[in-house]
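Worksheet for the structure shown next.
Shown here: the complex without one of its protein chains, the others still in place.
Think of it as A, B and C in the order they're written, each chain with its own count starting at 1.
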């Protein structure tokens, strides 16, 4: 038989004005299981809390119900008081007789009757409640950052600066990502590489950062605080420890005419290469598909010229398992590059634009390389087909983006701004050139953004034409751009020397596969889903995994850096304690009765449910049952409502508690 | 002196008894099934089919309250059921395989403990049995020592005659009293020839031999062979006229509720499940073995009676076709 | 101060199963905004509508509820991401079942009420209460609760003893 104390609060007059609190306290005293009841003017005040603590001691109470305001208001207050009095805080509950009663009803009799009922229900909840202890999960204070673009770099540096170890994994031979490819950045037009490369060097030199480039995530196991991540280190064919980065191998490599990915295929590189001069690490890799040694077994020049003997043709892929407590996913984006509908893709192409067939129709990133001082043209705007300086350039926005009929309905967010930037860069470099922009809307929210755009239009003489392009085709050495100007209401035809498409921002290839390894969710475009669009924009639904940058949705650099720092802050919060302590309202499995249908697993949004093998003493498999990882469980209880035999139960909201409450109705 | 009653007068008798405020129970069409149910009038009586459930529920209801409790001012108040309210009851139209069951069950209900719920109802009841002229290939009353015209258990016994009337025999004083109180419905005489009985497929069994075999074969491969297919429902026990196991449950809350007694079945996996979780009858064939043992050995050991009337209900109802008559024949035919 | 509230012949018992993050908070908002609604509703708080088992609704009706409300977060707002989506399917199916066995679905209301929708909470509760009030008490489950098998309830027939003249007439008519 329980001994519950019921404390009815007047809340000044907030409750007592419409609820007869004395009557409520008296009625509460008659409820079986209630050993003590009283009413008091302000339960949340110091004297009120003292009253509660005293009563717990004097009446040997084993549970406490405070009938007062909403638990959202003072549940913590009273649970703390109950704990101070020696009770388990989860045996302290609140009956909401203010927000749900006195404030919303005028009839004193009815309100009092309702308050009594609410108290009765909640007494049952306390009676059937159990002591719960906070769940602690040990935390490995080491983070994994996936992706070495600006998002990953920023997150890694922030976490490392806070004193935690970080493993940064990059798929390409160098970190830097897309930002390293950019010429200048909006809205300040400062040189991208000038601000990016120091950060890359910081990463390389940071004592807390372990950098794995040319590496990929193979497998992810574990859960928040305790992930085991298998990293695949692709064979570089160059021993990173021996290589000094002198670059002789690259200059001596006889095969030099390989299109350079970093320059969007517009520059050339050797078969043994670093993607760009400022690459970090400055260790080359051998592109085995294009290397004569690997293809025909004859050459070996690089090995011969390498002083330290770092070139190793026999090198194999290796794997390491990294123990980490948190993961930041920063895998970034790619640009929409399709000219026709690829097989199996829901996204339609732009065959009508001649993209991919007409060499002087390029995408925005190629234009960045043309405009970059370190690019294939040394920063001169020269068109790809004949290397001539284009005098009329047409920029087309929203290629792919906001085109529902083409399969992408979202806005890529950065194109309005970078196209404006492109017109300026063009204008600065080709003074007699004319830039035309076809656009639907100019979207310029952001500090200094609209000013920047207006400058492009008003000062830098870009001609903005509101409307879309219907067709482009080659006529002589010109590209005829046919479109409409919907503001004027006429058809437009421009003979362009170069066309630049602001193609849509898409998640990286394989984003879905990585998400499956991580157990995080993604939308229909493969952008990763945050746990809450507003309040948890950097957390994944899967605890311990955070998002940074364009992998979650199109973003510009400042937003990406902010989110990266936010993700880092989340990681640091997690690492602030040795053990992760969390609300014990989690599900537990009754292994005796679980028959392993795994309906719970199917409905769990957190991936908290695993399959566990039950074996007898001889080690024979008896059955498989569900197991809830308390560190991962979100505590929604959907599993329990789904389980036919109720062999999984949510602590704090057990069937016994709920049934008793319904019984007391 | 032999007496007869016409079918119309039998129905009139029911009308009268209802008017006398007696509870009259007999076979009645309820939905698509015939069940023993209270008859509101003589016309409700149907004698075409053996009711799906036996008449035992007259004395041993499916479920009954045995007490109620309520916590008041800290003390638990317990209220017993007022058994004096149980009505005077007449059961009409039960064939020997049903009418005979109370005669078997009286023993266990008044053994070491008197089940006052059962006994009170029994004291207040009169059973009008009727000889069975129907039957199908599941019937085996003869095999277990009963017969379509066995009077055991009946207070008044009716035998259907070829002209549609019934020959009446007062078997007990209760039966005699029933006739005496409604003498004008009965006529003197032997009447026409009785309706002949139906042959039964199962030969008479040597129950002594079966009991002996059971005594010696608590462990035997037969149990697995015949009962591994048992799915563990309670259909056989619930519709059986002789099965009488029950469970007791408190329903409601810990402060306000009712203690109820209701039918239980040895086929259920939870039947002898201990609080520890251990169950001595851990597999289904051991549970089925208990059904046979209880009917043909334990009950006989204790009370000298066989706990089966051969009504064949369990054979007809078993979801997986377990045939108790076949099992008995198998045991009967065993040499060892 | 205390407004005279209308007296009704019938005060229905309304039970609300709500999630803590949206609807409970929405009801709190109705309180802090001092909105008014009928006092018939009794609120049971759950972490999420995903936790709400159809058995609870059944039990509530059995224990005398005349109307039941289930309310949670709008789709996409679930604090636990998908609990309300699962609940939505579960209750769509449960409604069909209840309707098939003859329960009037006007007594069972589902709603999405967010933490910002104090007004909607008031509307939903008021509408359900008033609707159920016009419908009257829910007889089905309550009656069932007191019904017994005939063999248990046999005691009832003892109350209808008839007087002897009538009985005599019956005897005579059969003759």
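Quick notes on this structure:
Convention: contacts are C-beta pairs under 8 Å (C-beta built on N, C-alpha and C of every residue); 3 or more make two chains touch, one makes a residue touch a chain.
One rule holds in what follows: contacts and distances are computed from a predicted model.
In the listed set "Part of AAA domain-containing protein", "Leucine/isoleucine/valine transporter permease subunit", "NADH:ubiquinone oxidoreductase 30kDa subunit domain-containing protein" or "4Fe-4S dicluster domain-containing protein", the entry agreeing with the UniProt name of the missing subunit chain is "4Fe-4S dicluster domain-containing protein".
Among the displayed chains, contact with the absent chain in the complete complex occurs for A, B, C. In the complete assembly, the contact with the undisplayed chain comes from B:229, out of B:103, B:229 or B:245.
The residue from B:21, B:62 or B:187 that touches the chain not shown here is B:62.
Contact with the chain that does not appear here is found for just one residue of B:12, B:125, B:165 or B:284, B:284.
In the full complex, subunit B touches the omitted chain through residues 30-33, 35, 52-53, 62-63, 137-138, 201, 228-229, 231-235, 237-239, 249, 251, 260, 262-263, 265, 268-270, 283-284, 315, 317, 319-323, 325-326, 329.
Subunit C residues in contact with the hidden partner, per the touch definition given at the top, are 54-55, 58-59, 62, 75-76, 82, 85-86, 88-105, 109-112, 124, 140-141, 144-145, 147-149, 152.
Mapped onto subunit A, the footprint of the missing chain covers residues 590, 592-599, 602-603, 623-624, 642, 644-647, 655-656, 658-660.
The rule is short, and it goes like this: only the chains that are shown with their structure count from here on.
Interchain contacts join each chain to each other chain, per the touch definition above. Chain centres defined as mean CA positions place C nearest to the mean of all protein CA atoms.
Counting C-beta pairs in contact, the chain pair with the largest number is A-C. Centres computed as Cα averages put subunit B at a distance of 41 Å from subunit C. Chain contacts: subunit B has no residue touching two or more partner chains. Those residues of subunit C that touch subunit A in the shared complex are 1-3, 5, 11, 13, 15, 24-25, 27-28, 30-32, 34-37, 39, 42-48, 50-53, 56, 59-60, 63-65, 76, 78-83, 86-87, 90, 122.
Within the complex formed with subunit C, the residues of subunit A that make contact are 17-18, 70-72, 96, 98-101, 103-108, 110-111, 113-114, 117-118, 121, 531-533, 541, 585, 603, 605-606, 634-638, 640-642, 650, 652-653, 655, 658-659, 661-663, 665.
Those residues of subunit B that touch subunit A in the complex are listed here as 71, 73-74, 252-255, 277.
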